[in-house]
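Remarks on the structure that follows.
All protein chains of the complex are present and in place, except for one that has been dropped.
As written, the chain order gives the labels A and B, with residue 1 at the start of each chain.
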Amino acid sequence: MTDLPNLDFPPPPEVEIWKLTKHFGAFTALDDVSFKIDPGSFHALLGENGAGKSTLVKCLMGSYRADGGSILIDGKETVITSPRQAQQQGLGMVYQHFTLIPSMTVAENLILGEPDLPQVMNWAKARASLTAFMAKMPFKLDLDRLVSSLSAGEKQKLEILKQLRLGSRFLILDEPTSVLTPDEADQILGLMRRLTDEKRISVVLISHKLREVESYADEVTVLRQGKHAGQGRVAELNRSDMVRMMVGDEPSTTSSTRDTAGNGAVVLALQGLGVENDKGLPAVRSLDLAVRSGEIVGIAGISGNGQTELVEVLAGQRALLAGALEVSGKPYYRTRSEMRTHRVKLLPEAPLQNACVRGMSVAENLSLRLYDEPPMSLAGFWLNRAAMRDRASKLIGQFRIKTQGPDAPIETLSGGNVQRTVLARELADGAALLIVQNPCFGLDLKAVAEIRQRILDTRNAGGAVLLLSEDLDEIMELSDRILVMSEGQIVYETTRAAAKVQDIGHHMAKRDI
Amino acid sequence: MNSSGLLSSAEAVTINVAAFAFTMAIFGVYVAALGHNPVDVYYVLYLGSFARQISIESTLTNAAPLMLTALCTAIPARAGLLVIGGEGALVVGGVATVLAGVALGDAPFLPGVAMMCLAGALAGGTWIGLVGALRQYRGVNETISSLLLNYIAIALMYHLITGPIRDWERVLKTSSWSIPESLRVGEMEFIGVHWGLAAGVSVCLILYVIMRRTTFGFGVDILGGNPRAAQMAGLPINRMVILCCFIGGAMAGIGGAFEVMAVHGFASESLAVGFGYAGILVAFLSRQNPAAIIVLAILLGGITASGGLLQRRFDLPDATTQVLQGLLFMVVLASNAAYGRLSVFQPASWRTA
Partner (left out) sequence: MDAGDISWWSVLIAVIGGAIRVSTPYLFVSLGETLTEKSGRVNLGLEGVLVVGAMSGYATAVLTGEPWLGVLVAGLAGAALSLVHALVCSLPRVNDIAVGISLFIFGTGLAFFLGKPFINPSAPRLPDIDFAWWSSSPQVQSALKINILFIAGFILALFMAWALKTTRWGLMLRTVGDSEEAAKALGYNILRVRMLGTVAGGFLAGVGGSYLSLYFPGTWNEGLSSGQGLMAVALVIFARWDPVRCFYASLLFGGATALGPALQTVGITTNYYLYGAAPYFLTLAVLIYSSSPQKALEGAPGEVSINR
């Protein structure tokens, strides 16, 4: 790595969080949490989705006002009411969703955050100062490039550069690596680590990836259901200690009786598939893929490598630009009648946005596939809403959807129950082809186990399953065959038995080679 | 209808009534500022719209085209499109009706009228169907294209009535040829309002049933609620959008047909007097519900009808009713913010699920 920049900052502050509490209505997101971050330390904040990590840092950054407790900076109690004020204290946050402005250049994005932006910019001077700043940085970006043309890794770097440029000495990284290749992640975290080693900055890393915590953090604080669930020096903890703190004493259930798979007929066949993303750039490129009945094919990959576009094409939500798409040996145009004949079912990510109608009730959402069939309609024309509701009540029981009833609007359900609703709709009458993307994102462990079991059941009943997931553990646990997708292509294939995490990780990262 | 449906209807009614009251209050301040007694103005509004047989008839005569043009916004809106081309669809519908009527000559009454309605509906439907097609196949924003088509429709009408189909014998007013007297539609037996009202009320009710009780309506609601879910369900989205636009346009076209058959007898600038724009307001007020359109079109028709009386009694310009309509529209849009805020209409238990 290049020489570390000489950052002429004052030393990082000592930040102490004391008995912090935050309620949202009746829900307690953060319950009496205390811990301290020493100057120059690399502190990991670990926890499952919904454990309160984001709430905590938002309180710290002034986006939320805590209901109780306090924040001490260098021993002084400090009330932070806005991100701007946090900035003045030297606290900076690199958000999970990029906060860059896509239509602006790197230079404009770097300048924008500056607190004392003059009314009229002197661009000559600003550019000179930015060039000088960039020269001192370990990673370089062309100042004139538009942000919309940067890769995810480059955007992440720009976010960090922005914070360093602002003089933040206490950086909060919110799951910074979720959109990066392992190489990019190592590069960025490695740099952060060296900056902390030299006591130039403190870092709080929000993550649920144990590998990153083990490799880079000094200390770890674990949150579970809004409560402080444990903490310690990383060197003194082993992996199972951290897992126990994260998930409690409940064992992480892995079920699955695996049938031997892989000799069934080809159900889904893709040849030379080409798809563009929203910006008109190629997202999937001449991709070949076959899924047989009775097998789960897992596609691993860093998000943003064409997985979403692939699922959208299969769902009929995106145009196919090139190639052939066949289901059960016949060309597949993604019409309603084909979906029904071939029993093609889908469980896309973000089901509320992709697979549900917000304004409709649970019963109506459960009927999306079959409303024009008897008994829910007469002659394919006249709706029978009573039959719709009856069937919904049955499915609600069967799939244990937590709702006030079939008439409750779908938006009132929790994320896990929306997922169950879609699952119920898609799997109620079985599936010959099931396409699943990130099915367990953000769900609690019980729901995860149940959903995974249903996917396995579908496979065991002879269905062909295509599983796309960013969670490598999930891929390893469920798949019979594992593919790796990178830059819109399948770059690696292996069987479950021969799969090695290192190999898969290496191929996921392949894009820069 | 299930309980949640009833609750949300009650919510809509309450909010709309409050919005109407609020609008009237602002309007009262406005006329007071101009030196009129608001109470007198309210009374004249009532006199001119609902107080007497003659004002009711005038109100209902105005309401008929409003119902039909409101559908031109409401039906596409259910599929998720904001179409504001009712004015243009009414005009092309009217012109097509004239052409059909002249071509039919001495056809028998009922088939003749049916053919003229059909011509109006086809012209209006194609006009707005084009908007839907441009949207689906070319990604052209439907609001802007339908608005442009309003201006184009009016220009086309002027082009035709000043040249190719001009009735040169009518000197006082530039107009097209007239349809045969034998094909003129008269008033209904029991009230002095032409048959367009019956047509408007019937199509509103029919479309209400279609949208609420048939698989087509359910499919459109899926599409309007979330196009991605509709794609995932494999619905023929392009066809559905274009069909909804066609239906909407066809209704406004029928509105134009009745304006010609029952009111004017020919096409002239009197076709483009803002029924299309007021129809947008009716559609928004009714929250795209065809049954509610009937009631709200009558309300808006009343406001329009009282314009003349306001002019005579207080010397208020005829634009007064337009000010009131614009104001009401804005307040109703602002009142959207209130939905879901009134705890009476929120079954509290749902939120905890």
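The rule is simple: a residue touches a chain if its C-beta (ideal position, glycine included) is under 8 Å from a C-beta of that chain, and two chains touch if they have at least 3 such contacts.
Just so you know, these numbers come straight off a predicted model, no measurement behind them.
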In the whole complex, of A:Ile80, A:Leu100, A:Ile299 or A:Met485, the residue touching the missing chain would be A:Leu100
Specify the residue from the set A:Pro10, A:Pro118 or A:Pro331 that touches the hidden chain.
A:Pro118
Of A:Gly69, A:Pro83 or A:Gly167, the residue that touches the missing chain is A:Pro83
Touching the absent chain: which residues on chain B qualify?
82, 84, 134, 136-141, 143-145, 147-149, 151-152, 155-156, 158-159, 162-163, 277, 280-281, 284, 316-327, 329-330, 333-334, 336-337, 339
Note that chain A touches the absent chain at residues 82-84, 93, 95, 97-104, 108, 111-113, 117-121, 123, 276, 278-280, 319
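Heads up, the rule we're going with is that only the chains that are shown with their structure count from here on.
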In the complex of these two chains, what residues of chain A are touching chain B?
26, 315-317, 334-340, 346, 348, 353-361, 364, 368-369, 371-372, 377, 380-383, 385, 389, 402-404, 407-409, 412-414, 417
Can you tell me which positions in chain B touch chain A when the two form their complex?
2-4, 213-219, 221-222, 225-226, 228-229, 231-236, 347, 349-353
